[in-house]
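Right, one structure below, let's go through it.
The other protein chains are all here in position, but one chain of the complex has been omitted.
Our next item is chain A:
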Amino acid sequence: MTTDMTCTRLTIYTVAGIILQIIGLSIFVFGFFPVKPTLSGVSGSESYRDPFCDSPPNSKESEIHPEKLRLLYQELSGISSKYDRLILMVIDGLPAEFVLGKDGQPPWKVWKESMPYTQSLLANGDAIGYHAKAAPPTVTMPRLKAMVSGAIGGFLDVAFNFNTQALLDDNLLGQFFRIGWKMVMLGDETWLKLFPGTFMRSDGVSSFFVKDTVQVDRNVSRHLPNELNRDDWNLLILHYLGLDHVGHTGGRNSPLMASKLQEMDDIVRTMHLRAIDDRSHDQGQTLLIVVSDHGMTENGNHGGSSYEETDSLMLFIGLSSNISDYAAATNNLAFQVDLAPTLALLFGVPIPKNNVGVLVPGTLNSLRDYEKLRALELNSWQLLRLMQAQLPSSLFEGFSCNCFLDGTCEGLGSDISECSGDKEKQLICLFRNAAVLHGIWKSKKLTESSAVEDFSRALNAYNAFLKPASEWLASKTTEKPVYLLGLGVSAMLISCIVCVTVFLSLFKEVYNDSKDRICSLSNLLSLEEGFILAVLLILVISMGSSSMVEEEHYIWQFMVSTFYFLLLLKTIKSFSFSKGLNILGDYKVGSIFSLLISGRLLRGWHQGGVNWTCLPDISKWLEQVGSGYVKWIQLISNFLVIGLGMFTLFRTGSKRKTVRILTFSSSTCGFLVLLHAGRYGDDMFEVSTDYGATVIAKLIYLILSLSAIGAASVLPWCMLIKDKSFLAEAGDCLYLIGAVYILCWCLLQLLLQQPINSGPILLLLIQILAITGLSSKDLQVKEWVEIAALYYMGMAGHFALGNSNTLATIDVAGAFIGISSHSTILSGILMFMITYASPLLFLLSLVMYIGAKLRNHSHSTIMAHRANDLGQLLKLTLGFPCLVPLCINSILLTAYTVVLLLMRNHLFVWSVFSPKYLYVCATTLCTYIGVCIVAVIVAYTLSVTTFLRSNTTTRRLVCS
């Protein structure tokens, strides 16, 4: 038959589809989550030189004494530092609208009256405020990073940073630390996580108790009088969390908001009177900056990219500027990242390397003319350096060291030109204009007295360059290249179509041959088949809603339980009352009931998701009752897992030595796991330091991997029982291997998972045994439906183990069991195994499932007359178990990719959809690994048994 797929072609198509999918996925991921192009290292004295000068790397800079370094920077910058001290007051979640109003209108009365002192400062011209636009995700830690480093981080940056939270990029605090500043931090402990060891004194408060709106700020303010009296610090950071907590509990219009604003206003007054106006101490000039990290929505939430959330405040108090107009003091726009270069230039340190912000213009007023231009020049140089890293050097032809100053730039006249062309060329042209004008002004300044016009031209030219350059650089870090996204999505679509086509062709071949045509046409889709497809459709649709993504576990568990009911219906349908209730039927009903009960227990074990986590569940109840019960559950499930494993191993009826060895090794392992849990289970967090625990865990890893690999490689060779048919042998062998794999995996999970999760592991094992038993008892359900159901059950179990679609539920503590030295890769693998315990367990159970199927169908004629050809046999046994998970996963992945693309401007794209996408990618990886293991084991076993059989038959022929 020409239309039939041969095994080789099937494999080639499938592998091609998968490779295409991997390529598409990686293209999409790199397009959607752009990796920020960063310059490594820290800005030093070279940042005060022209970027085209080849400055020798000054390696000795780090060894210079801080005080000397400070003087060096001051000398190089040529800007006299007016301020000696800085107070940075961060009010978490304060929208700029509360202080500055919106669209030129003053703020609402209730807000304005709550902050009388701040408003009077604004009205008198003592303060100048900016609407500082923050970049999403509007969450505290990334925003603090943006403020101090001037760089906009990518999403992956946030997601992959749970290992180390310290900010290692070049940033303001690091620069201040290098010039010997003494810093004090009071408030949110995020600062302490970001900058460990930087602060001289600190008092961190936690933002964990969101209901606490009073004490959290009192803990900050109680140190304030004391700190203001001292003069040993240069930088004082105050981070108030209370306003954010007020927002989270009551929204913008919470009745607590006015008193909270009043409290903040009092603090501003205290600091202004004590630190700035009061000159009795010899502490020098102090600058007070009030900023907020992000705004809040009407309901008080944040994280997205709406105007209410990104509208954060930047308020400079104590700048000796000459603003008298209230509107001019409030109606200003800036970006949050602009804080970094502004502070760097005001306080005489190099601008952080990856900064994309520009100098806030209002802060320049106190400087002299040449200082202003110098500051703009330094800012431009820094941005130009960043551009140089991203643009081909051919664009910078003709630039050379200090050529603008000397007027010796090649091919570039000293006249300014109209800038046109594409964006990059335009930017370089703008920079050149500014540099040329600056050069002209410098040369004229010495000779002519009235250079006001030249000065303003140069100033405007610099501003004309800085704004677009900053926007271009910022868009580089957040823009999504459309062609990459399109390419990735189309590759995934094509691979999805390939997978489904391969599946359909196999489907047609198997089911049209095995049954008579009329029957298969008349009920083309039975109830279960329709349901399996409907589940897929429902999942795809539900992905578009953020709350459904958050509560995805409900869908899986609801669907899986409904599937059990459909199985029950099918079983009852097959009863025939004329013969009475037969034992087989009872057994089946019992299995289905055990599936239902274990499914319900699994569902109740962890109340996952986001919105209903506070509801009671079994794990919370157990922990409340006492840890003794958890221990008991751990003990019982450990024994039962071993017992069930033994039972399954011996049920095959083979009493060979290998089985006994396997039993011995796995029971040893089980007792080791028990020992480990009993002795070291209490201190989960110190487990990596304990030597004995590490040794035991390593021993368990060794035994488990040895028995898994040994079983798979040895068992096929020694399973030759002469009186059975060849297929039954192979089936027995696969069944044994599958049982060993499942047992090993369960034992490993009992070791790795939290003690509370040992119950679900046992329940999952029971489910697998029940459904494999059911399918071997002729359930009258098609093979692909059973495999799809196994996949669904695996996903339901994934959520039953306490996982969710937020990154917060990943169990990091277990990832260090048995690892003696810190290794990111090893603990990453362990973390993956813990998180995907259930899907991998169900994928591994496919080996056992295939074995049971083979054994049952060994006498059926179709299999027998096809068994002669290894390729045909492999196709029939492996086709569906490999293709069905791959197809389901491919459809879900592609659909979710499209959803993510459609939702890219959604409010929750960073908080809900992107983490879910990471999970989808990891599920894809998990499916690949599982299917790969299954395919390799089954192919190996079948080829070994075929080889052995051909050997014996030839030998028999020779003998006779």
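Note that in this section a residue touches a chain if its C-beta (ideal position, glycine included) is under 8 Å from a C-beta of that chain, and two chains touch if they have at least 3 such contacts; residues count from 1.
One rule holds in what follows: contacts and distances are computed from a predicted model.
Protein name for the hidden chain, per its UniProt entry and selected from "ER membrane protein complex subunit 6", "Cyclin-dependent kinase 8", "Phosphatidylinositol-glycan biosynthesis class F protein" or "NADH dehydrogenase [ubiquinone] 1 beta subcomplex subunit 7": "Phosphatidylinositol-glycan biosynthesis class F protein". The chain that is not drawn here is touched, among residues A:Pro468, A:Gly604, A:Gly710 or A:Gly871, by A:Gly604.
Across A:Gly41, A:Gly590 or A:Pro616, the residue that sits in touch with the chain not pictured is A:Pro616.
Residue A:Phe575 is the one among A:Phe575, A:Phe650 or A:Trp717 that touches the chain not shown. Interface note for the absent chain: among A:Ser306, A:Ser561, A:Ser713 or A:Asn856, the touching residue is A:Ser561. Among A:Val214, A:Leu367, A:Val540 or A:Leu596, only A:Leu596 touches the chain that is left out of the view. Take chain A: the residues that touch the chain left off the picture are 545, 547-548, 550-551, 554, 557-558, 561-562, 564-565, 569, 572-573, 575, 577, 596-597, 599-600, 603-604, 609-612, 615-616.
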